[in-house]
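Note that this complex is displayed minus one protein chain, with the remaining chains in position.
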Amino acid sequence: MHPAFSVLFLTTLIGAGQGLFMALFWVETYALMGLVPAQDPGFHALGSALSLVLLGLGLFASFFHLGRPERAWRTATKWRTSWLSREVIVLPAFMGAVFVYGLAHWAGFNPSLGTLPGNQPVPLTMVLGIAGVILALALFVSTAMIYAAVKFLQEWHSPLTVVNYTLLGMASGFTLATALAAWAGNGLVPMLAGWAIILTLLGLVTRTASLIRNARIKPKSTLQTAIGIKHPRIQQKAQGFMGGSFNTREFFHHKSEGFVRMVKWTFLIATFLIPTVLLAAGVILPAEAVNLLVAAFVVQYIGLLAERWFFFAQANHPQNLYYQSAA
Amino acid sequence: MTQLALVIDLNVCVGCHACVTSCKEWNTSGDAGPLVDMNPYDADPTGTFFNRVQTFEVGEYPTTETVHFPKSCLHCEEPPCVPVCPTGASYKRKEDGIVLVDYDKCIGCKYCSWACPYGVREVDAQRRVMTKCTLCVDRIYDQSIPEWDRKPACVRACPTTARLFGDIHDPDSQVSQAIRENGGYQLMPEWGTKPANHYLPRRKTRITVREDEIERADNPLKIDSQLPKPGRDEPSLDDVTSW
Partner (left out) sequence: MSTQTPAQEIKNTTCYMCACRCGIRVHLRDGEVRYIDGNPDHPINKGVICAKGSSGIMKQYSPARLTQPLRRKQGAERGAGEFEPISWTEAFSMLEERLGTIRDTDPKKFALFTGRDQMQALTGLFAKQFGTPNYAAHGGFCSVNMAAGMIYTIGGSFWEFGGPDLERSKLFVMIGTAEDHHSNPMKMAISKFKRDGGRFISINPVRTGYSAIADEWVPIRPGTDSALLLAIIHEIMAKGLYDRDFLVRYSNAGQLVNVDEANDAFGMFLRSEAAGDAAEGCYDPQDKLWWDRKSDRPVVTHTPDADPYLLGEFRLQDGTAAKPAFQLLQERVQEYTPEWAARITGIPADTIRRLAHEMGVTARDQRIELPIAWTDSWGVEHDSVTGNPVSFHAMRGLAAHSNGFHTIRALAILMSLLGTIDRPGGFRHKAPFPRPIPPCARPPKGPEAVQPGKPLDGMVLGWPADPDDLFVDEQGGPVRIDKAFSWEYPLAVHGLMHNVITNAWRGDPYKIDTLMIFMANMAWNSTMNTVEVRKMLNDRDENGEYKIPFLVVADAFQSEMTAFADLVLPDTTYLERHDVMSMLDRPISEYDGPIDSVRIPVVPPKGECKPFQEVLIELGSRLKLPAFTTPEGKRKFRDYPDFVVNYETEPGSGIGFLAGWRGKGGEKSLRGEPNPNQWEMYAKNNCVFHYELPKSYQYMRNWNKGYLEWSQRNRITRYAEPILIHLYSEVLMKFRAAAQGKGSSRRPPEHLAERVETYFDPLPFYYDPLECQSTDKHTYPLAAITQRPMAMYHSWDSQNAWLRQIHAHNVLFVNPVTAKNAGIGDDDWIWVESQWGKVRCMAKYSEAVEPGTVWTWNAIGKAAGAWNLTPRSNESRKGFLLNHLISEELPGTQGPISNSDPVTGQAAWYDVRVRIYKAAAEEPEVTSPQFDAMTPYPGQAKRPRIWNFFAAKGGKS
């Protein structure tokens, strides 16, 4: 597939935004359970704002993917069948949740909505956070299912796609949250960095699993089934046009195999290896934590762009069987 | 339930591209148009077409088969491109099974094209909406044209009548009969999309000549190899031998 930059930015930006929000909720949950000190609501407000910025940028990027963005409102209509439609519904819902969550923190409006057994109060922000987390997860699933649901793209058509989108989004969000915590100097760095490392390494495991899986894929369609002729040796000579078409632009990356391989190693190093090292370093060297952790996020984000590029480039659409040769 | 479709006979398709440009010609000025052409007089000309003819070589010299292969939207009975559309712009008509795009609803997200294994949908680079074969829905029901003319433009054009058009759910239709009798098949059956369009395979006619058929009673050599008898006056052994 052709990796469109709009989609690369969309998925990575909102992934980080979702992850960041989940990290904020994590902190709040930790705090509620007393595992970390209660945080200044400003931290959550700021984090939510940052999350919203990322989500907004992602949304903005997504419009570049549409031929007719002015009609984007129509997309909500087919939620029963279309994951894309679902994503379009969940994304603003999630953004709304983040906004309200952030607003509640910023305004310090956090009444208890009741108590749980054991007299544990249920603060409003906690409920909002749970709703947000559910929406964030739903958004991860919706986004990933846009790809995973396309059975023709066998590289994508796997639960691993959902797992990877979720884990990688969370990893980048937690890394960002770690950097934010370092900047805020609120002592959350070790906890968040720990989770960021865990998520990054889990992501490494599942992403590697999908690489291994994809390397073993046997294409379901062949030239034989594509044109319905049973002969071991079939070659296309002409695809019907010579100056290119939508079908040669949308479904091919038009890059060399070497380039694709280079991107793969880039994303493996940049998404997983370097951030892990930098996160650990950020914990070990608190004096340099801000720089190290910001660097960790930037490198990881760049790595994710590469990862997403590779995700598209690696996906081999069966339609390409029909577009192999021009003469 | 009606399911309109094309049946494409590879046995007679010579790859002339008549269906390609007649489709373009009709549709660019029709309900589905205009269909853009970019760089029409420059490097790498590219445009929106609903139908393409491709060429494949099957086998190795000297037993090569050259196969010309026209391809347009197959109007699947289980069209994977329809449910994925977030706006409902991509839809399948109940009354005749034609898969269409509502250009006023389409947001140009291209998702339907990802969900089509056949590569038959094309975003019009100028109108920025998804386009595809409509089976000339603006021709086939048009009461203002004579009935014989109410066929897709490609079917009207095809010089070898390699394109049959009709209802594949009607067992008595020409298309159903052609599929049944000539081994009609669907593309990429492995996906369960149930394409309505079918293809008819190459069929070979051979002549077997048996040895004894070459020699025959009416062989003209029986006449022509009888050369004239020599004249009685011509020299012979009779003239010179006496023992």
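A and B are the chain letters, set down in written order, and residue numbers restart from 1 in every chain.
FYI, a contact is a pair of C-beta atoms (placed from the backbone, for glycine too) under 8 Å apart; a residue touches a chain by one contact, two chains touch by 3 or more.
Keep in mind the model is a prediction, meaning the values are calculated, not measured.
Within the whole complex, the absent chain has one touching residue among B:24, B:105 or B:198, and that is B:24.
Touching the missing chain, out of B:147, B:213 or B:239, is residue B:213.
Contact between chain B and the unshown chain involves residues 11-18, 20-22, 24-26, 28-29, 33-47, 49, 57, 59-62, 64-68, 125-127, 148, 153, 156-162, 202-207, 209, 213-216, 218-229.
Mapped onto chain A, the interface with the missing chain covers residues 235, 237, 240-243, 327.
What we mean here is this: only the chains that are shown with their structure count from here on.
Note for the complex: chain B touches chain A at residues 17, 20, 39, 43-49, 52-60, 65-67, 69, 71, 80, 82-89, 105-111, 113-119, 121-123, 125, 127-130, 185-191, 199, 201.
By the touch criterion given at the top, residues 1, 65-69, 71-72, 74-78, 81-85, 88, 146, 149-153, 220-221, 223, 225-229, 231, 233-241, 243-247, 250-251, 317-320, 322-323, 327 of chain A touch chain B in their complex.
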